[in-house]
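This report concerns only the one structure given below.
Of the protein chains in this complex, all but one are displayed in their positions.
This part shows chain A:
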Amino acid sequence: MAAHLKKRVYEEFTKVVQQQHEDLSSKKLRLTKPSKSAALHVDLCKATSPADALQYLLQFARKPVEVESVEGVVRILLEHYYKENDASVRLKIASLLGLLSKTAGFSPDCIMDDAINTLQNEKSHQVLAQLLDTLLVIGTKLTDNPAVRMRLVDVACKHLTDSSHGVRNKCLQLIGCLGPVEKGVAKDVESQAAKDVQKIIGDHFNDQDPRVRTAAIKAMLQLHERGLKLQQAIYSQACKLLADDYEQVRSAAVQLIWVLSQLYPESIVPIPSSNEEIRLVDDAFGKICHMVSDGSWVVRVQAAKLLGSMQQVSSHFLEQTLDKKLMSDLRRKRTAHERAKELYSSGEFSSGRKWGDDAPKEEVDTGAVNLIESGACGAFVHGLEDEMYEVRIAAVEALCMLAQSSPSFAEKCLDFLVDMFNDEIEEVRLQSIHTMRKISHNITLREDQLDTVLAVLEDSSRDIREALHELLCCTNVSTKEGIHLALVELLKNLTKYPTDRESIWKCLKFLGSRHPTLVLPLVPELLSTHPFFDTPEPDMDDPAYIAVLVLIFNAAKSCPTMPALFSDHTFRHYAYLRDSLSHLVPPLRLPGRKLVSSPVSPNITPHEDPSQQFLHQSLERVYNLQHLDSQGIQELLEFTIRDLQRLGELQSELAGMADFTATYLQCQLLLIKALQEKLWNVAAPLYLKQNALASAAAKQILEETYKMEFMYSGVESSQVVIIHHMRLQAKALQLIVTARTTRGVEPLFGMCEKFLQEVDSFQRCFISELPHMQGSFVDKLLDLMPRLVTSKPSEVVKILQTTLRQSTFLHLPLPEQLHRATANIIEPTGESDNPLRFTSGLVVALDVDATLEHVQDPQGTVKVQVLYPDGQAQIIHPKPADFRNPGPGRHRLITQVYLSHTAWTEPCQIEVRLLLAYNSNRSKASAKMPKSTWSENLEALPQSENGIEGTIPFSKPVKVYIMPKPARR
């Protein structure tokens, strides 16, 4: 039972990678029978009733049809179409026509005439609509033929007067997708219909059916997307549509107005019922703002989203969006925001404790109060208070975008953003914190605002707290009280949630380095030093004390007077922290102490880093070598590799580059060693040792090349070619080794052929790079290619061996930026001695928290591997939602891994590690090939057959103590 359960668990929680492509391809091969159309014909003739025919057609539609027989099938379908009386069958045939003309490689112009002809006699509206849809498919396949497009548009225009909304809908869609975009073309063509597509579509803005109205607006938008410049005259029409009864019409109209406002921002439109005129973008902005209080939330979301991208709007209008005149019993009242600001500026802290504190003051002129403003008034106030969180999020996003482009607006919207920190939905809170971070360079927080912001630090959600720490890293605080407040709240947070340690320290580091002058007066208080008395030395391991020190040391970096305030133990603690937490504590110029890290010698220009120079020098030394056979050179290589590795450890910014080159040199070294002549001349019975060495080397080189290709971000094609070249050499080595160990020739045939294919595909992929590879292995190989193809395997092996040995050593050019993907598992820590107990056969969830750096597309590539003590390994694909993106190049994986096992007698450790999955098909080399659908891919890319999927472990394994207990019976 338990085993069964476990199996089920695995089925549910581990995703199986399905090799569906191969399945489909094999099916496809089977289908290549020419009798397809004939079979269909027979089937259709056999059909006695429309229902039967429909069944046949449905079955037929399930299988793909190969390109050659499409036309035949179409003919048969059409023939049957004319005979058919039942509308539903005709409908299905029409839809099949569309489906068939989508077939890749088939040019549908031959069936266009027939399709248009069928339109003429069709009575059923549904079939008509379907036929138009088919024409649309045909038209989109033949976009480069203007005459065809014109003809189709003509046909569509003719059917625009149809009484069915479905037909009109399709006609408009067709005109939108195929209507002429260039002005010039339209003039030569005689058809009057195609002359002014915009007018034709515009006429249908007043259609009686809302679906047709929507389709008309959508068609207009489609034209815009295809590059047609819409006329400004449409604007007034679109404005009328904003008051439509149907939400989809309003939603589309909002989009149209937005498009027009981006096209003609500066043109002037009159305000109805007055003589004034305003800029179109302002008018449109006002109208879209109005839609933020629409009755339908779909429209509200749409409107709120679009507001964000209207950056040309004048600031006067923009600031209105946050304006809401309050009043109580007809007297003007100040908003809470205004009151807070006033209290703050008058020097008093917000009391808010008096009743009538908010008592209304001045009388309002009843005539002047405008309850429904025509303009943008209060749009965001409404949007942020909306019932649906979708609208609120959209509003926050829009605020963010507008504030980024306008500092004064950023200052104004601050109060509202801060208010959003208390939203009931976590997503909204998070979004507003992120928004605030994005605009933080434009703003300085007032103390009362900071107070509200800091209150959120107690939130129980980790995401919220961390987002808030990120925010604090880059906020400007105006007073020393603010800094003190922030520190106190952060320490409170630290005691409540000790796991936030790292994040809080980091936050304080930035807070300190940004506000050195504000921290300075706080130092004595923070360190609790006393002018006369010695105070007890604080505990060095207290995270809160470390937090305070991080703040102070970072502030001291740009404030040289600060160290004078430190007491003796502070200096000692500095030395300790500088070593143990070097990423948080900066080097300080302390009295009586040498600055450790920068012995700056004057003759080096500042941007020429000595370590970078060292890297280049040592590489140059290596690259000057031509042949690498001698013992001394091997030693040189070994030393260089060692140097590079050490350099990578010391200089984190050069780590990527140093490791990358070291790996490359390592591969080269392995290759040389494996090819040493002495060993190969040994008599046959002594091959054994040599074989083992060489095949191990080849295997390792292969592995390393995959690492080089997939683990580094910033690798360019000039590196990829060298990596692939190295891999090719390794494969050649493999071939040689196999040739020497296996008896008989048959297996070799296949291998040789495969190898030659690989050489071929290498040549095709990197044809542009070949000129740079003079004298290399592949260069020589390609010269010998005609000979290789014709010769026997044994000869091929011999040739390979000599070329391998004679080929020159290729230089690896270094790209600008190269980063190695790294992962660090924060949780589980692997320190716990308490085993995780659970009943065998059931599952236990293990929380995994890891940071990833420089991983491209982590959702697709990062996996979690769990290794059980019995050698069983399990790979888990985390959900895409488990990855957060806190900053560029950084990712955070917070996921749960489900563990299960049969009962153990005693607790044991399992290993958890992260893997980077790769697929050589998706490599950077093949990405350069023109993109093609999978069906073409199969024929076009021979290399995909030997595409290798694999994984690279890229984090240190973490041990977790677990104990599956036997289930109680």
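In this section, a residue touches a chain if its C-beta (ideal position, glycine included) is under 8 Å from a C-beta of that chain, and two chains touch if they have at least 3 such contacts; residues count from 1.
Please note the rule applied: contacts and distances are computed from a predicted model.
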Report the protein name recorded by UniProt for the chain absent from the figure; options are "Large ribosomal subunit protein mL37", "Transcription initiation factor TFIID subunit 2", "Integrator complex subunit 11" or "Prolactin receptor".
-> "Integrator complex subunit 11"
Sole touch to the unshown chain from A:Leu384, A:Leu399, A:Ala697 or A:Leu899: residue A:Leu384
Among A:Glu277, A:Glu458 or A:Glu635, the residue in touch with the chain that has been omitted | A:Glu458
Looking beyond the chains shown, say which of A:Ser293, A:Ser718 or A:Thr839 touches the absent one.
-> A:Ser293
What is the set of chain A residues that contact the non-displayed chain in the whole complex?
-> 161, 163, 206, 208, 245, 293, 295, 324-330, 333, 335-337, 352-353, 355-356, 366, 369-372, 378, 381, 384-389, 416, 419-420, 422-425, 452, 455, 458-461, 496
